[in-house]
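A protein chain is absent from this complex, but the other protein chains hold their places.
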Amino acid sequence: MPDLVTLTVDDRQVEVPKGTGLVEAAQAAAIEIPVFCYEPRLGPPVGACRMCLVEIEGMPKLQAGCTLTAQDGMVVRTAATSASAAEGQESTLEFILVNHPLDCPVCDKGGECPLQDLTFRYGPGSTRMSFSKLTFDKPIPVSPLIALDRERCILCYRCTRFSEDVAEDGLLIARNRGAQSEIATFEDEPYRSPFSGNVIELCPVGALTSTLYRFEARPWDIQNVPTVCTGCSVGCNVSATIREGKVKRILSRNHPEIDRGWLCDKGRFTYPHLRATDRITTPLRRGPKGLEEITWDGALDSAEAMLREAEGGIVTALSGSETSEIAYALGRLLREGLGAHSAVLPEATSDALDAFRLPLSAIAEAELLVVVGDDPVVERAPIVDLWIKEAGRRGADVVTCSPTGTVQTQPGGGAELCRELSEPRNRLGRRLRRAARAVLIWSGPGGGGGARIAELAHDLGFDGKPGCGAFHLPATPNARGAAEAWSVAADQDEIDVDHVKLLVVSGDDAAAAPSVRSLAERADAVIVMTMFHELAGGWADLILPATAALERDGTTMNLEGRIQRLRRAVLSPCPDELTWISKLAERFDVDISPHAAGVFAKLAERLFRDLSLDEIGLHAPLPPRHAYETPAAATTPAPTPLPTPTDVHFVGELRLQRYQPLFSGPAVDRVPELSFQRPPREVELSAADANRRGIASGDAVLVRSNGTSVELRASVNRKLVDGVARVAAEHAADLHPSVEVLKS
Amino acid sequence: MPARPEVVFAGTNGGALDRVEDYEAAGGFRALAKARAMAPDDVIAELEVSGLRGRGGAFFPTGRKWAFVPKPEQLAKPHYLVVNADESEPGTFKDREIILRVPFRFLEGCLIAAYAIQSQHVFVYIRGEYEREFEVLRDALEAMRKRDLLGEITVVLHRGAGAYICGEETALLESLEGRRGQPRTKPPFPAIAGLYAAPTAVNNVESITTVTSVLELGAAEYATLGVENSTGTRVFSLSGDVVTPGNYELPHGITLRELIYDVGGGVPGGRDLKAIIPGGSSTAILTASEIDTPLDFDSLVKAGSSIGSAGVVVIDDRCCMVQLGIRVSQFYEHESCGKCTPCRVGTRWLTQILQKIEDGRSSQADLDLLLSVCDRILGKCLCPLGDSDAIAVASYVDRFRDEFQAHIETGRCPLGGDSSLEGILAPSAQHERHLHEVVHA
Partner (left out) sequence: MTTAIYSRVQKLRKQYPEPTSAVLPALRLAQEEHGGWLPPEALREVADALDVTPAFCLSIASFYDQLRLEPVGRHLVEVCTNVSCALAGAQQVVEAFERGLGISAGTTSADGGFTLGTVECLGGCGWATVVAIDNRHRLRVQAEDVAGIIEELHAREA
């Protein structure tokens, strides 16, 4: 029971927990203290805009309410009951409007604008300002994604505080002083941060707008559908804004334990891929003249024939981005209807971690954080990076063990490091054992890390400590849900297929994966479910059009093991997966509902202890911890992980570290506005390795391995461990794990 | 001629005590030894007895400020002493002379203060325009280091880079931490969470220098100087239309008349005194008829103004008060940090309205608006900078309303182009030239 304080706001008594901000305390008494700059998610209040002026008994001057915390016995008067507070509020609004253009009719924010609302409620009816207002070129491109209409800016500094204090990228700044102050980036360089889009939502006026949404809709002709982002394994809660059956923008829908209302740009800005020009809407079959469009009936006939023919030799490549229902339905069809089968997933998953489950928000409260793995957290699970940063700001000790970490490891060194940490004499390990709030995070590569980090947590004695936990950041959004749904779909064991008669590729991520392609080369026939022609056009025998998450109902399980609900925001241009899987399954005497809710009910029966969709609600709860079981004891058959590059033996001079950037993949590829977010064509080298080769940042270099070479620009990374050449996967082409880098 | 006891400048005989040997010979560093023989809390108590109050502008009791700093046992963080040598208040130039003439007395004060608040780290934030003053301090520090006078204490001279707002203590701390010099909201006060969120005392150069003298003289002796509530001496900066401008150390409580006429030789050319700014440009103006106001905290409050930084600007009858308003307002507009709305927008608006009045294009409504905008700034800003502009401008209207009225009614300046401030080019007017502007309907 927290301490309570009682205060009076506008003659109303209200009791709130000690430490509550005055704005929230007033809210508890159903009284609004209007604010602009105040936004607790951005850190301590700054008291800049002066919108929240209130009168406090015993204080001579008006006070910025947002900067105060509720005190016992405090007597507060807002504009509603205090003439001087009302005058204060009116003053601030008058000053704010002195330079504001009042161009609401042509402003995207119009209709959902705090400034418009507050002006309507408290503002002066006319202006006393007779001088010219400040004007600027407009709009200024802050990046290909964000436009700035500088004259609308009220200098609340929310955007720059986000950049400095939340994303910690230091790229969006305030320039100049006094009346000349303005929001800017360096030298017209774009605001290139994976989190940039959040400033659009933070801006309380129409100064920062989305270039993709600009002039696309008015607030009175849109609907917002609450769903969940599937851009990565975090599962941020979002609203999809719909107008005339099309997705117009994605907004955050604050889940305080998962995303706190932040989104990354991948989640926010990839929706235009739904209407990509190369999207497939009808099935295609390879005939004598290449791929030809066929009817759905024809497609199902073909699929049935191919499946029957391959009985006993079918491999399914899952993407890990299926809804759990799709994975379950596929599992039922292939495992129950066709007896013989096996599946592969990009990475292994492990439910052993459920013993150390915490909400993501607990990361911010940790005192000690140890991140293990080659991949930067931001590339795998961007919002987790924000939680880690917050922990750092709150004073946590953040130890990253990676090729660029505070503890430098060679690529693939994560497993070895975990073993060291579990040794009784390891110093960091000892601190982990002692801490009351310690969190372990495994950030790739390879999914074995899930089980490994769970084992480490167990060894460190996290079992009985509610403040300690462990996370694995899977490479795909629903790896766990898909794997588990697949596993419980039937009772049969997985079989090792030695001759692949048929490869079933489920989804774009699988279709785009090089390892799946090489599997396809060994298969007699291939069925691919994909959204885009380009991905499978060259090698599929049958292509079935796929849908996107925004077109799906169903559930997905995020990296915490939390089951969340997807809601169909727009209709897909083709029948969705469940519709045709259920039809196809009928031909094999397997009964599957064509509706997500029906499939979920069955799935929940077997997997989630009869959880109902209503229990999931709008903000899904976190399931309780399970007892720890050693991974060996877990017997459910699971899809096999595909090999990762670091598993391959390394011999040469420099070890190639290939990483999968956040901004990659088939959906991102189809949004030109996102291309500036992609990694530059460069190879990162440590200062020593660069020096030894006479290479400086910016030099053109040749990265060479046995037989192949790529020309890239060099970038010296002072944090990178020696002996490594780091290249984004999309620029690494066919390079082998051992490379040499030479000046070209 | 009023009595002129010297405390801050004691022993200088009008010159400088800027060689360590001379300072030592004149009894230097005895105060430090005396302090170090006392318990830190007793040093603080001594300051409380002396009645010394801050010379930076807010006049807060120095001893009490130090007493607010938690003891190291209470808060196990490094403690900091930050000295405010950012002196930028128009009309004020005393800290500069203190640094040049008694650098060792000042640095000795730093060490005493650091001892009292149990700090090992002293930062002197010196305004960037003070080149020579910086060099003098650097050399003085070096001389003290050579004599092992610093002990465990590190003293860092940190140079500003041209921003008046960095004189405001929290903006100064932001600037010292490497950010834009924008004030923080208080609480927390610097004493609890100041530099790097650690306990910090921020004091003005003159306050710190006086600390040395208080220890040397003894608090009781020091308190006999000056008047009640404003003990001791003050280094008054006298400038403007006066025969012998300069810094004069005098006890609190002498009158403006004594300072301007007896010490400063009166108004040159036999012209008439028109107005006096008593404590730097942020204080309310006084008229010639208020010439007998004593220069101490209480008397100036009673007169509707403030002692501020004790920068006395004398203005004779050639000066147009509307032009004075423009020039002062231009200063605050230029120096506004841009963080809070009323100051950022209001100071610029005040300049514009005043300019309109000066240009003879105004009506009565503009004067009403001017005062209303002053009101709307006053008490609503994050720090006192915006207030300063409003207080100054409103006081010009208050005391010289006839002159404002004449501008409105005749459509021209009564001084007809002969004002001493005619055509003065403010820096803000220079960069206004770079702004895009269009006429708004």
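Just so it is clear, A and B label the chains in written order, and each chain counts residues from 1 on its own.
Here, a residue touches a chain if its C-beta (ideal position, glycine included) is under 8 Å from a C-beta of that chain, and two chains touch if they have at least 3 such contacts.
Note that the coordinates shown come from a computational prediction; the quantities given were computed from them, not determined experimentally.
Of the candidate positions B:S88, B:N204 or B:T283, contact with the hidden chain is made by B:S88. Checked against the full complex, the candidates A:I140, A:I173 or A:I495 give a single residue touching the omitted chain, namely A:I173. For the chain missing from the display, the contacting residue among B:S239, B:T283 or B:S305 is B:S239, taking the whole complex into account.
When the missing chain is restored to the complex, the residue among B:R101, B:R127 or B:R344 that touches it is B:R127.
Against the chain not displayed here, chain A makes contact via residues 160, 164, 169-177, 184-187, 189. Of the residues in chain B, those that touch the hidden partner chain are 78, 87-93, 95-96, 121, 127-132, 156, 158-164, 175-181, 196, 237-241, 245-247, 277, 281, 311, 313, 315, 319, 324, 327-328, 331, 334-335, 337, 420-427, 430-431, 433.
Simple rule for what comes next: only the chains that are shown with their structure count from here on.
Spacing of chain A relative to chain B, judged by their CA centroids, is 52 angstrom. Per the touch definition, chain A reaches chain B in the complex via residues 45-51, 53, 61-62, 64, 67, 87-88, 91-92, 94-96, 98-99, 128-129, 131-137, 154-155, 157, 174, 176-181. Residues 163, 180, 185, 333-342, 344-349, 352, 369, 372, 376-377, 379-382, 431, 435-440 of chain B touch chain A in their complex.
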